[in-house]
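Note that this complex is displayed minus one protein chain, with the remaining chains in position.
A, B and C are the chain letters, set down in written order, and residue numbers restart from 1 in every chain.
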Amino acid sequence: MLFITAICVFFATAITVAIVVFFFKFHRKQPNDVGVPIHGDSRLEAAWMIIPLILAMAMFSWGAVVYVDYRHAPKDTLDVYVIGKQWMWKAQQPNGLREINELHVPVGRNVRLILASEDVIHDFFVPAFRVKMDVVPGHYNTMWFRPTRPGRYHFFCSQYCGTNHAVMGGWVTVMEPSDYAAWLSGSSGGGADPVVTGEKLFAERACATCHVADGTGRAPSLNGLYGAKVLLADGTTVVGDEAYIRESILQPNAKIVAGYQPVMPSFQGQLTEEQIFALIAYTKSLQSLPVPDKGSGIAPSTGKK
Amino acid sequence: MSEHIVSPKVYFTIFAALMVGTGITVWAAFQNFGKFNIVIALGVATIKATLVVLYFMHARYSPHRTQLVIVCAVFWLAIMLGLTLADYDTRPHDMQPGEGRLVQPTPAHFLSV
Amino acid sequence: MSDTPNPLPGRQMPHEDYLNASYGIRSWLLTTDHKRIALLYLGSVTFFFFIGGIFATLIRIHLLTPSGALVTPETYNKLFTMHGVAMIFFFLIPSIPAVLGNFLLPLMIGAKDLAFPRINLLSWYLYIIGGCFALYSFSTGGLDTGWTFYTPLSSVYSNSAVTPAVIGIFINGFSSILTGLNFIVTIHTMRAPGMTWFRLPLFAWAQYATSIIFILGTPVIAITLLLVGLERMFHLGFFNPAMGGDPILFQHLFWFYSHPAVYIMVLPAMGVISEIIPTFARRSIFGYSFIAGSSIAIAVIGFLVWAHHMFVTGESTYAALTFSFLSYLVAIPSAVKVFNWTSTLYKGSISWDAPMLYALGFIGLFTIGGLTGLFLACLGLDIHIHDTYFVVAHFHYIMVGGAVMGYVGGLHYWWPKITGKLYPEALSRIAAITLFVGFNLTFFPQFILGYLGMPRRYHSYPPEFQVLNVLSTAGASILALGYLLPMAYLTWSMRYGKVAGQNPWPATGLEWKTDSPPPTENFHVTPEVTWEPYDFKNRPDLGLAAGAPLPAPAHGDD
Partner (left out) sequence: MHRTGDLYGQFQTLEQQKETAALGMWIFLVTEVLFFGGLFLTYTINRSAYSTAFGIGSNTLDIKLGAGNTVVLIMSSLTMAMAVWSAQVGKKKLVGVFLIATLGLGTVFLGVKGVEYKQKFDHHLIPGRNFDMKYHPTHPMPGDDPKELALEKKEVEEAFAHDPDINAHGQLYFSLYFGMTGLHALHMIIGAGLLVWLIKGSFAGRFTPQYNTPVEVVGLYWHFVDIVWIFLFPLLYLIDRHR
């Protein structure tokens, strides 16, 4: 950042100074004066193509490293689900606690936000953390950050989303881990634990009739699915992440697990974004359970966790 | 630059080739070549289009300037299709937290609510 | 006469020119003369500049206070959207190509007209029809999608008059396409004897590069907006995720045109600057072929960078890396231009005429605009400053500081050729300086605002941003003055200005070898080019050699 600014300031100053100096120094003295006809110099041209190119590549590399890091969250993240809708933000903490236009996170933890939109494109932007990510309907986007200092920080919607775009914002509260834990347990009125909600949904929607835990059902067991590699019918593998689980709920036929028939109905339009989050949370809670030897979609090479 | 007159014989030959091409596409569409169905269909279509451009549209006998214009059209079309598809096609290989594998779903979307 | 040397005092005999060749409204509305069509465009783009300017003024007044006291959020959203649409599609894109390009291109290459004069007139009518649709949209419910028309906001959620607006832009797109087509063909086939490619004025090169973008980019925005219009009218789902469509695809298609469109705006301005600088530094331009080549390079590479507008949409990391890399490449030809212009000043004989002031202002502002582009192209930084006021400031530096400065400077420079009259020199210098100061005061604070995290398109903002916003509004009022001044004195000079003569500066281009204003067929005798571009040394006809007699106003050599 400093490097780019320095380079830019240097060039801006150099050019301005050159222009101003030439402007006065070579001011026309006689009305009929003609300048010296210099037509160019290829060495000079080469120099001012190559040097900026090298500097530009340096800037690119720095930016690329930061970006790749930003797009790939570390493993041990605290996951918070965030939903944008015209014109408010809803967040759901891992224990199911819900907030509106507020987001509480502990200091010193890697926090990952999983972003979904219910209508148009929004963008979750926390200037103080230097992070933002578009919230695109139909996609899950993720972003992560690691708060380093307790305090309250603005967050904004920075993708224009209609009438009240400007007021679609709120505060991120960064707390000491102990305060955060106290806050989580203290204000329990927010909502049910998503894992519990998810488990209920899992039973209500008859998911459990096929996805039997011991792998004897018509569908693969979900134990240990989250985060593992899943072997698909076409021979490829896919990671059982949020996006995959979401897709499998909404479009079951998109990726069929090897050895199973495409018999699952789609739940498109039958679940809200929050219910999908709950089901994902439930699936995640099965991560540590024993994976059956048969009847799991997990690719053998990876084995169980 | 004198004008090059293409003889009707060439035209009829090309026409015959185009008919054969159409026949091949239709026939191939009913065979199962797996992934290659689309390749064959578009490959034959490209050959047919090239024949039309070269002979019916006289591109083969046109000045280099015209040929350059055609190349530009194809090149820019390739940029638009290529770079956009490159975005979509690399999403599945994108890296995942800790795993080195992807997160984004393909353009599969569907919104609930 | 003016204080600049004038080798050709006004002709004594009254002569026929394109302005007095025929009279009556019909002779204008049905004209196929590229010069008259240019004036039709001049009138109509100025009209849209006014409309867009009024919206901008209201926006800046509204943002004086954090809570935004002037208008409701809906109205504010409409204001910035309509400001963008009017300024980008109906002012900036046609401004230099359709006004100055139309007027000058045939003159510069020694042709009697563009290759397709009737298509040229058709372009203007398409522009007017498109403009009427846009005005209809503005006046019946307005438009609140942002000029970017992002779906699904524009196709499903907005309640404003989106459909007429996209139809208007669609039609206007064909006006651009036909203009670009006309220019390219004209440059290829209509050059006068001796006018080789490397004797073309750099303005013509810039127009050529711009036209490449017109013909290759504009059809894509046309089809994209057509799809948005259809989606809205018939509830189809191309870009609507609720129906299976993909909003990111819209952004790809939109920016495939709209990023190169930035170069449509600034490339012709670069062409103008490349004409003004050698004239007023009175020496050959430094690195002619590099400036010409960089125009083409910008046009080509400009097509390869569009998804840098989408770094935070969740596009693939690999795509983001590629596009960031290519974005840095496009910085190089722009830098080459700036370095060459600056070098052209070296050991020149620089006069302080108004067009030169505009040109130097352009270089300064474009440099800042371009360098801040490096921040935005940097992936890591873009995460933070994307969609903030930093972006707003950056593109205003390019489009207003760059394109509009170039346009106004070019208008001054060629005003004597267009109208045959000189503008008042002192006033015009004051206006140029006012513009420069006002512009910087308006937009520089916005860089800081953006870096501090103020997102764009906000009708209200946290109080800590107020000071910078007030500064910006103050600057905007100076800027407005800087625009009104030239409008007033240029109009005044059409009637009361001093007679200019063929070549008041003097400049080396072919357009200065005919009368001011030029006759309908441009040149009395088809000119033949025997000199190299921007060569002041071997041009006794310019009357600059020490002690050389002023050239006789002979008829034969023009």
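To be clear about the criterion, a residue touches a chain if its C-beta (ideal position, glycine included) is under 8 Å from a C-beta of that chain, and two chains touch if they have at least 3 such contacts.
Small disclaimer: the values here were computed from a predicted structure and weren't measured.
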Only these shown chains touch the missing one, namely A, B, C
Taking the full complex into account, find the residue in C:Leu230, C:Leu329, C:Ile433 or C:Ala474 that is in contact with the omitted chain. C:Leu230
With the missing chain put back, which residues of chain B would touch it? List them for me. 1, 3, 5-8, 11-12, 14-15, 18-19, 22, 25-26, 29-33, 37-38, 41-42, 44-45, 48-49, 52-53, 55-57, 62-63, 65-66, 69-70, 72-74, 76-77, 80-81, 84-85, 88, 106-108, 110
Touch rule applied to chain A and the missing chain gives residues 251-253, 262-266, 268-269
Omitted-chain footprint on chain C covers residues 32, 111-117, 119, 177, 181-182, 184-185, 188-190, 215-220, 222-224, 227, 230, 234-238, 243-246, 249, 252-253, 521, 526
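The working rule: only the chains that are shown with their structure count from here on.
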Contacts with 2+ other chains: residues of chain A: 71-72, 137-139, 141
Expected list for chain B, residues touching two or more other chains, is 94-95, 104, 109-111
For a test of understanding, state which residues of chain C touch chain A in their complex under the given definition. 4-5, 68, 73-74, 77, 144, 146, 148, 150, 152-153, 156-158, 241-242, 246-248, 281-284, 286-290, 311-314, 317, 320-321, 324-325, 328-329, 331-332, 335-336, 338-340, 342-343, 345-352, 360, 363-364, 367-368, 371-372, 374-375, 377-384, 386-388, 452-453, 455-462, 535-537, 543-546
Within their complex, state which residues of chain C touch chain B. 188, 212, 216, 220, 241-242, 244-246, 248-249, 252-253, 256, 303-304, 306-307, 314-319, 322-323
Enumerate the contact residues on chain B facing chain C in the complex. 65, 72, 76, 79-80, 83-84, 86-91, 93-95, 104, 107, 109-111
